[in-house]
Every structure is written in structure tokens, then in C-alpha cells.
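One chain of protein is taken out of this complex; the other chains stay put.
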Amino acid sequence: MSVPTSNRRTQALSLLERLEPSAPERVAQNLDEFHDDATEILLGFAFTDVVAREGISLHTREMLTIAMLAAMGTAPGQLEFHMRAALNTGVTREEIVEIVLQVAVYAGIPASMNAITAAKSAFTSV
Amino acid sequence: MSVPTSNRRTQALSLLERLEPSAPERVAQNLDEFHDDATEILLGFAFTDVVAREGISLHTREMLTIAMLAAMGTAPGQLEFHMRAALNTGVTREEIVEIVLQVAVYAGIPASMNAITAAKSAFTSV
Amino acid sequence: MSVPTSNRRTQALSLLERLEPSAPERVAQNLDEFHDDATEILLGFAFTDVVAREGISLHTREMLTIAMLAAMGTAPGQLEFHMRAALNTGVTREEIVEIVLQVAVYAGIPASMNAITAAKSAFTSV
Amino acid sequence: MSVPTSNRRTQALSLLERLEPSAPERVAQNLDEFHDDATEILLGFAFTDVVAREGISLHTREMLTIAMLAAMGTAPGQLEFHMRAALNTGVTREEIVEIVLQVAVYAGIPASMNAITAAKSAFTSV
Amino acid sequence: MSVPTSNRRTQALSLLERLEPSAPERVAQNLDEFHDDATEILLGFAFTDVVAREGISLHTREMLTIAMLAAMGTAPGQLEFHMRAALNTGVTREEIVEIVLQVAVYAGIPASMNAITAAKSAFTSV
Partner (left out) sequence: MSVPTSNRRTQALSLLERLEPSAPERVAQNLDEFHDDATEILLGFAFTDVVAREGISLHTREMLTIAMLAAMGTAPGQLEFHMRAALNTGVTREEIVEIVLQVAVYAGIPASMNAITAAKSAFTSV
């Protein structure tokens, strides 16, 4: 199931590229400046070990990710990134609207309002 | 778009029945004992206004709901209910496994471990 | 108890106007740009279904709202809005000070410090 | 403003007694078993330094406390304690119902449902 | 830096054994029943990739873990487990008392009170 060490970083950045073509260079540089192991540990877990798995489509995984990030409300920059990533992986604007309304049910109106801000920004930029 | 007052409660309980056939009687009684308006206000918003909307299937909505509840980690009873509801609306065990692993990425290992407990309980009971 | 569809949006914006006279136009435009139903669903639930209810004064409701938003800490923009709304509905600065100190007890010093920032900004602008 | 060391514990337990007559003995014993300083540091801050302050009535403070605890959702036992304390300090059942509905607006339906459970338990026991 | 696939699970369970000698069998069985990959993905990330790293002692890492779990407040069972693990890795009761008091500063009195319950339970069982 898992991936030989030497490929974990490469595969993680490859998955990240599907989320946003310009992201791998920017994100890897940011993490490499912090510590040599950060990209492999953090993105290797996130993308190589988990998000790249079969069983749910990447399209559905991005729907889940924006729902979770919006409900938690503690990572607004990453919520906006994943709003763009959702659009890039084929989630429609209508689906994002529905997710954002559903966030209001489970996490409250302010969480939903913050997600609307992130979604509108992504709608403009993608 | 929205629903005449007299039907909001009925439609909410009808949606809830699709999540778990035995739930409407139990949940409505619980809320009615608290206040006459609670079922319509809370379930009317959750189910009639939002979850019953088109644009995302109920199957996908339950996937989003368990992801959000697991990531927030503050409603373990409702997480277990929606694990069962997910199974009842056609989410597969494999999909639930993938959601639970993805929760670890965005909300941490303890949130994922709690979701595993809820999922295993639902797998046994449904 | 609840309100015919055609009036839910109007009543929600009317309540919002009591919180801040300039808010209805700005907030409704923001939500309308996102989706035609967003204002009615989100503000209809928040303001028409719940906040407009009798049983607690609007003054007390705003005290509760700033306490909750400060304790959760995930919607700083809305916390600042409701600090202004609290002042606009008759909550005194002394009461806001007491609420903010009480936030420290139940949600910790950083939550209280963030609420102080929001309160000071509202004190200047209202 | 603050209180000489020798009185901080006494005053904290005196305030706690107003919340629930049987609480001081139980809570102080629990904390004393943990560490000799715990009662004074934790309850001294909470009750002597903050909750005993003038500027908001104890009745209103308990309304704020149950709203915050319900919105955060991480201390169900203490939420139920403060539901009872709210009743003991003169908050009416109708006011608690309104607070619990307002929690749904700002923190979501699951938080409100958990608060209903706590409220119903308090309604039975007080 | 990272570990060949075939060893990740073994190394994770070996680290877990240092936290509590009886834990590997119980935890691995729990995760294996959920999905064949769960132990390696979740514990491999947690323990092999991160907690086993040098740079901070295991003793200090357990202090950090109980502080985080207590501050988040969403995994009471795991907080109690890590209270025991902290004692097992050489954290003293006095240090745990200090951590729990510091939790009150950053996350509020209820989070600290919940941590006291977990600590007292661990003090009894270890």
C-alpha cells in the first residue's frame, strides 16, 4: 500500500499538482525552507498516503476537504486554496454552494459565511 | 425555494426517515419535549431548507456530514448516527474508511481514531 | 411560529438593520452574489426563525452572540460586527468588558485577548 | 479590585455555592486531591476574579456561560452543571430554550442538540 | 529520513509499546479490524514518521501531547491514555499538574477541569 521513501515526496507533489498546477513549486519551497523533511512527512502523509488512495475520487475528496476546513474554521488560507482545488478537480460551483449551505447546518452560520467569502474568492480566481 | 410553515416539520421528518427509519419518532419526541418549536426550527433548517435540496445527492451529503462531524469532534453521538445514516443512504464501508483516513489529514489522528470507533459501531449495528 | 416564505428574507433583513443600519444592503448583496437562496436560508434561519423570537431581548441575544463568537474564535470579522451590533442594541461598554473577561474563564486568555481587539475596534467605530 | 490571597479560595467557593449549594464541597475536594493550589488558582480566577465582578448580574453571566459551553462543545459535564446553575440563579426555562436555539445559529445544529440533552437533564434534576 | 514500508508498522508499534506496554496489541487489533492499512497509515505517520524522531525527548513529546489534547478537548479517551503514557515515559505528577494548570491559561478553566479528571484517573491506574 505505502510508497518507498524515495518516491513519497515526488508522488505527493504530483498529487498536489492536480489540485493546482502552480502549487507544488510554491508549497515545496515553503516547506523546504522550514525543514528538509517537512515536505515528505507532511505532504507524504496527506497526499501520498491518504488523498492519492483509491476508493473515493479526488473530486469527492476535495468536497470533503472544503467541508471539513469550513466546519473547523481554523485555516482560512487553506480553505480558499481547496476551494480553487475543488474547482480544478471538477467540483462545480453549484456543488460548492450546496456544501457551503450544509456547513451552516453542522457548524453554524458564521462558519458558512466564512466559507462563502472563500468560495467567492475562488470563483473569481479560477 | 422554501417551504410553507405547515409542511416544514413534515418534510424534515420525512428526510430524517431516509437517514434512519426509526429516527423521526425518537428525534421528534426528544425535541417536542424540549419545546414545541424545536423540531420545526432545527430540523426544518437542517433537513427541509438544506439537506433536502438538490445539487448534491443525499449519499454525498452524508459523506460530507460524517467528515465534518469527525473533524469537529464535538458531537460523538451524532457522528455515530450519521455513520449509520451514511450506510443507510448507500455510502459503502470502503468509502467510510477513506473518509475516516482523510479526517486524519485535516483534523489529526485523534479525530480519526474517534471516527473509527463511531464507524465500527455503525458497521455492527446496520 | 414560523414565517411565510415571501416574508422570511424581508424579516431577516429588518432584524439585521436593527443590528447595524448599513448592514442589510451590504450583507444581502454579498449573499445574493453567492446564490439566490443564500440570504433567505442563512439569514432567514438566523434572524427570522431564531434571533427575532421573543423570550430574550435583542440586547441580551447580542451579549450571548459575542460571548459565543469570542469563545469559538473562528470568525473574527463577525465577532467585530457583533461587538458593534451589541453597542447598537444597547449593550454598554461596561457589559462588553465583563463579557470579554468572562470569555477568558471559559475559553482561555488568547480568546479573551482576541475579543479585546474586536471590542476596541468596535468602541472606536460606533 | 482583586482579593487578598487568604480570601480568594473562600470567596470562590462562596460564589460557587450560589450556583449550586452542594457544589463547593464536591468541587473543592476534587481539586484539592489534585493539587493544593488548584482550587485557589482555577476557581479563584474564575469566580473571585471574574464571575463575582459587578457589571453583569450572575443571572446574565450564567446565560453567557451556557451559551459559550454549548458553542464550544468540549465540556458536556460542565454544560449540564451550568444548566442547573442557570436555573438556580434565576434563568427561566424559556430563556434556556432561547439560548439553546441561538446556539444552533452560531455553532450549528449538533451543538444545539447536545445543549438540548444537557438542558433536559437539568430541567429534570433541579 | 523515512522508513521502508515493511518496517513502518513494526516501528510504530514499537514506539507505542514505550508509551504503554499493553497498547500495541489492543490498538493494532482495533485498527486492523477497521482496515488493513489503518495501523500503518495512522500509527506510521504518528509514531514512525514524527514521534520517534530525535530532536525532542519522548518525555517532552508526551508533555506536548497532553497539553494539545487537553486544549483541544475533543478526545477525552486519548487524553487519558496519554496521561498514562506521560507517566510511563518519565513525566512526573508534578509536571502533569503544571501542564494542566497551564491549559487553563490558554484554553480555559473547563478544559483544565477535564484534564484534571483525566490526570487523576491516570494517577490511580499507573
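The chains carry the letters A, B, C, D and E, assigned in the order they are written, with residues numbered from 1 in each.
One rule holds in what follows: a contact is a pair of C-beta atoms (placed from the backbone, for glycine too) under 8 Å apart; a residue touches a chain by one contact, two chains touch by 3 or more.
All values derive from a computational prediction rather than experimental measurement.
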Residue in contact with the excluded chain [from D:L13, D:I41, D:A75 or D:A119]: D:I41
Listed residues E:L16, E:A46, E:A86 or E:A119, member touching the removed chain: E:A46
Absent-chain interface as seen on subunit A, which is shown: 30-31, 33-35, 37-38, 41-42, 45-46, 69, 72, 74-75, 77-78
Interface with the undisplayed chain - residues on subunit E: 45-46, 50-51, 53, 55-56, 60-61, 63-65, 67-69, 71-72, 94-95, 97-99, 101-107
Contact set of subunit C toward the excluded chain (per top definition): 72-74, 97, 100-101, 104, 109-114, 116, 119-120
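The rule we apply is simple: only the chains that are shown with their structure count from here on.
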Chain with minimal offset from the mean of all protein Cα atoms: B
Relative orientation of copies subunit B and subunit E, as a Cα rotation angle in degrees, nearest 5: 120
Contact-pair overlap exceeding half with A-B, pair selected from C-D, C-E or B-D: C-D
Distance from the mean Cα position of subunit D to that of subunit A, given in whole angstrom: 39
For subunit E, residues that touch 2 or more chains besides their own: 37, 41, 45, 72, 74, 104, 109-111
